[in-house]
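A single protein chain has been removed from this complex, and every other one stays in its place.
Which chain is which? They are A, B and C, in the order written, and residues in each are numbered from 1.
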């Protein structure tokens, strides 16, 4: 299981907030350290600058239903005064351009003559995931990986969704980077996309990041692909996450996401989906009035994700889930300051620990 | 709204129970009066006899997960000592043969050159609904249509599912007969299937009923059909129920079913789907100990579906939802007798009236 | 040696052939009942008692001296009328994107029944005893192959616009079809031989039932399988060459199972049909010696009594061909009869 450094996590050192223009250098660095490189977080200054502007606009805009808003968050280490992580919420995965995936399908070939029935697997281009809210573009400094900082960064987005449900779809989706071999090659791309695009995975991923993935999808061949004709390496990569993202996937499954029939069109990485009402963070998040107490007087409790009730000044931290008998959440003065809340204001809290759920397979 | 004859409905005259071999003549008659004729209830003695045997076997068999069981129920008018309705539950729509539907899909045709993006609708053969439990083959004597007898017959199946959840899928589906014109012709079949099979709707429906629908589906052309190329009459029929089934569809939507992307391959009738936990009958059904009281002493209350806790001797009736202060359900001696329950035994009850829900469109 | 329609008395002789054909010649199983049915079908075709679309004209090569059958060949008047007829068509799809500076084509196999209604030349078999070096001068193989063109030329109105011939595909050193291994084996729950056997018997509804129906992008096939597309078995090369000389061409259609080519032509374009002509028979006691290796093919013009054989000379300028008594007997013609001849 996950290692955790409770000292770090329960103090008010780490905080998630909306990205700002001054975060640009940090985002560039994070785009570069992502393993593997993320299509939706290209290490390209102009694109990142656009991303921040677009995010500012999303946080600022009055929104009644999900549209083409992209909300980009950063994780700030206040002690080191550095941004050490970022993650994005796309209100609708395919608001402007369709969001394409390969959908795993089963055809039945039945022969009356031979009295047999065979199932034949195919991959068909699909844009069904377009209608979901997408959690994407997460990159975290290696030093923080595997700590509660990672959960904070990943799930603070759910805390935001919990507060602004009208801004997001009922269905949430996360696309995990797909399996790459030791040489950083995608066996799936090498057996599929490469035939059509004569470019290696890195190149196409770069083009997709800087331009758009959907316009590539739109020139992809339109007939379903027969799985038995792919290389065994490619077949094995379908729905398989990048080794570096195993833990992240496990956390999202524990959260209540389920594997879907959809995989990434480039590397066949898994797309997990979850209806909001099925997700632990959203189910278990509840509002509490704040009570500020000296840190040393707080009881020793389980940690929680705690978020303030603000949009442009959204903050989310990990703090002890210290409830008073009357249901107030007791925060240290430092946590209260970071969250920008005063005594008596409502804050949203959800347990940091998730029940361990088995990987239930396909949705 | 529905007319109801409370005298009839709240007395113990009408009862749903498993079909028996002696019901064969009644089933034949019901198959013949169904409007329109139902593919899955062919007026064919041998098929109906098989159906009863199969159902007996399903009720009798010990089952741990849904398989190829078909449970056939009948509605008996005890006063007239006649079977006046029937309905079936297929534990898995596609257990033996795949259950095919046309799935409505949207393709995106985007042109960079012209800077346009068009959505193109298609219908693609699908067997996804195979995994759902299917509520089907409902036929009711015209004299009882529109009374609570209809709700009793239709929803007693949900009461059965509530008791034996392990025998059924999480997802339930109902396929409603599709739109036919005044001449009894299916505009959808005439524009689609007829091109391929050179048979009219009635003929193919008969063949499908007596043989199997899936083997016809398996020889249907495999490429998706472009909606713009169908006649406007055929397009208008997609997802449209037969006029005689409007009320039934409305009831199932109120129950919590939702329209899906799937339609029937012959007549494009709508397939509605609902996860069990979303359905009113299942959500609101609860167990109560029985208390037998003289009919005249029962309070005047809302009607309920009441089912006993038996499998082969399953019974479901409409009775007053008369709860004692301690949560016992008060039944008249006659109701208790029909249900075959004694004082103190548990019975399952759910309100007969459903909240009126708007047609929310596609799932 | 002469070609004639198979006759109802040929059952024993046909069974001898069927026993010798062996693997890969699936239309002639060693099954007496099946063969008897085949003979009856063919006999009725030559008697013109069956509809013109349904006919199978089945010929035998007869060693009239030994009184035995040396080989066979057939023409199916119209394929795909009774039983679906499938090919893969090797087509090309453009794959281009201005923005990606991409401009290519992708080869794609499309399931097709485009040849429904074409004529087919098929079932050519020559017993090994009749094809050795010492038999080369008899040109028996060419006789079997080409006699069909004379038949089609003479009875042109019984045939459609196009004719095709299916050629056996490539097999590797282990006797396996790489094309089948890469494609068909994933979809058919039987081995190649069994699939081929059923097809030969005309029991092929399983193909339509189990074939992948969406197009196959050839880059997904193994290199070895791609190399089989439209290529023939080594032993089939001479037969292919003979057909190509007549003008049959590969237009991208291949066998579903082994990827072998189907060659085709408009019947009126087939060289032998185009250049064959009629002439009058004159029987002489002794004709002047012709070439050693016969280069003229002659056939009668009566369907029931169709005969074809090699001659070592052609007609003179006046359109008269002289035959010896023996030759006339072989062809069953008399002076004044008409023959259709072809210089090869």
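By definition in this document, a contact is a pair of C-beta atoms (placed from the backbone, for glycine too) under 8 Å apart; a residue touches a chain by one contact, two chains touch by 3 or more.
Since this is a predicted model, take the numbers as computed values, not measurements.
Though it is not drawn, the left-out chain touches A, B, C in the full complex. Within the full complex, the residue among C:31, C:105, C:302 or C:335 touching the omitted chain is C:105.
The missing chain, though absent from the display, is touched by one residue of B:24, B:63, B:95 or B:219; that residue is B:219. The chain not shown here is touched by just one of A:56, A:82 or A:113, and that residue is A:113. Summarising the interface, chain B meets the missing chain with residues 109-114, 116, 118, 120, 122, 191, 195-198, 207, 211, 215-216, 219, 221, 223-226, 228-230. The omitted chain makes contact with chain C at the following residues, 80, 82-86, 89, 91-98, 103, 105, 110-114, 116, 205, 208, 249, 252, 266, 269.
Considering the complete assembly, chain A touches the hidden chain via residues 112-113, 218-219, 222-223.
Rule of thumb we're sticking to: only the chains that are shown with their structure count from here on.
Comparing the centres of all chains, each the average of its CA atoms, the largest separation from chain C belongs to A.
Once CA atoms are averaged chain by chain and compared with the all-protein CA average, the nearest chain turns out to be B. Spacing of chain B relative to chain C, judged by their CA centroids, is 58 angstrom. Between chain A and chain B the centroid-to-centroid distance comes to 40 Å (mean Cα coordinates, whole Å). Touching of two or more other chains is recorded for residues 110, 112, 215 of chain A.
Counting only residues that touch two or more partner chains, chain C has 97, 99, 209, 214.
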